[in-house]
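The structure follows.
One protein chain is absent from this view; the other protein chains keep their places.
What follows is chain A.
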Amino acid sequence: MENELKLISGAMVTLSLATAAMVVVPFMQLKDVPAPEALAPYTSEQLRGRQVYIANGCIACHTQQPSITGAGRADAQRGWGRASVAADYHYDQPPLLGTMRTGPDLFNIGARQPSADWHLGHLFQPRAYVPGSNMPAYRFMFEIKDPATVGKGERVVTLPPGTVAYDKVVVAKPEALDLVAYLQGMNHTYPVLTLEQAENLTRTAAPAGADGAGKDAPNTEKAGADNAAATKP
């Protein structure tokens, strides 16, 4: 080729096609999808915890996207919940889907494991709770103190015996408490419609069901079953 303009414009046309397919069309297709009614916005404590999750790269080992297809075929049986839909991530900026399952999926960890004590202790020493776990210990989110020096309002973590020296206690730093609030809040066990189901519904039932009251009805049974699976410990 002798013409550099043709080269560069050709290169930019191919990139525009890719951008249209993977950025622009999803933008148009998803921008009006509302949040599920049952999904609450994050509290400020949970939002801070989400930042702790991001800052410490939890995404490197944990996904937040249970599925029923492909690599997610066993997710429901493991109690990780129904397949997630786009609307579930309405308040997520950015969504933390993850691409790696060195650790389990956390999309419904709040439903599976509601105890703050468990989470705090597990963050301090994962192997005290899950033998064989290769999750890093997050010791830097805690202080090991003499019981006498614990201040008022400080959160002492209840730990299995033998985790720290008998004359010491472990106190959670604010970042650990925020992170646990975020983990406890991760509960997506409410029923939802997939994008396709919602579209079919509006197409077939548009004149009669204009009030949208019947929208949730067709999927309730299936969602209920998934719901039960999700809460199974």
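Please note the rule applied: a residue touches a chain if its C-beta (ideal position, glycine included) is under 8 Å from a C-beta of that chain, and two chains touch if they have at least 3 such contacts; residues count from 1.
Definition applied: contacts and distances are computed from a predicted model.
Asks: Missing chain's UniProt protein name, "Cellobiose transport system substrate-binding protein", "Carbon monoxide dehydrogenase medium subunit", "Cytochrome oxidase subunit I profile domain-containing protein" or "Transketolase"?
Replies: Missing chain, per its UniProt entry: "Cytochrome oxidase subunit I profile domain-containing protein".
Asks: For the chain that's not shown, point to the residue among A:Glu37, A:Asp92 or A:Glu154 touching it.
Replies: A:Asp92
Asks: In the complete assembly, which of A:Ser67, A:Asn108 or A:Asn187 touches the absent chain?
Replies: Checking the options A:Ser67, A:Asn108 or A:Asn187, the one contacting the hidden chain is A:Ser67.
Asks: Which residue, A:Gln113, A:Ser133, A:Thr158 or A:Gln197, contacts the hidden chain when the whole complex is considered?
Replies: Considering the complete complex, A:Ser133 is the one touching the chain left out.
Asks: Go through chain A and note every residue touching the omitted chain.
Replies: 1-2, 4, 6-8, 10-15, 17-23, 25-31, 33, 51-52, 54-61, 63, 65, 67, 69-74, 77-78, 83-86, 88-90, 92-97, 99-104, 126-127, 130, 132-140, 195-196
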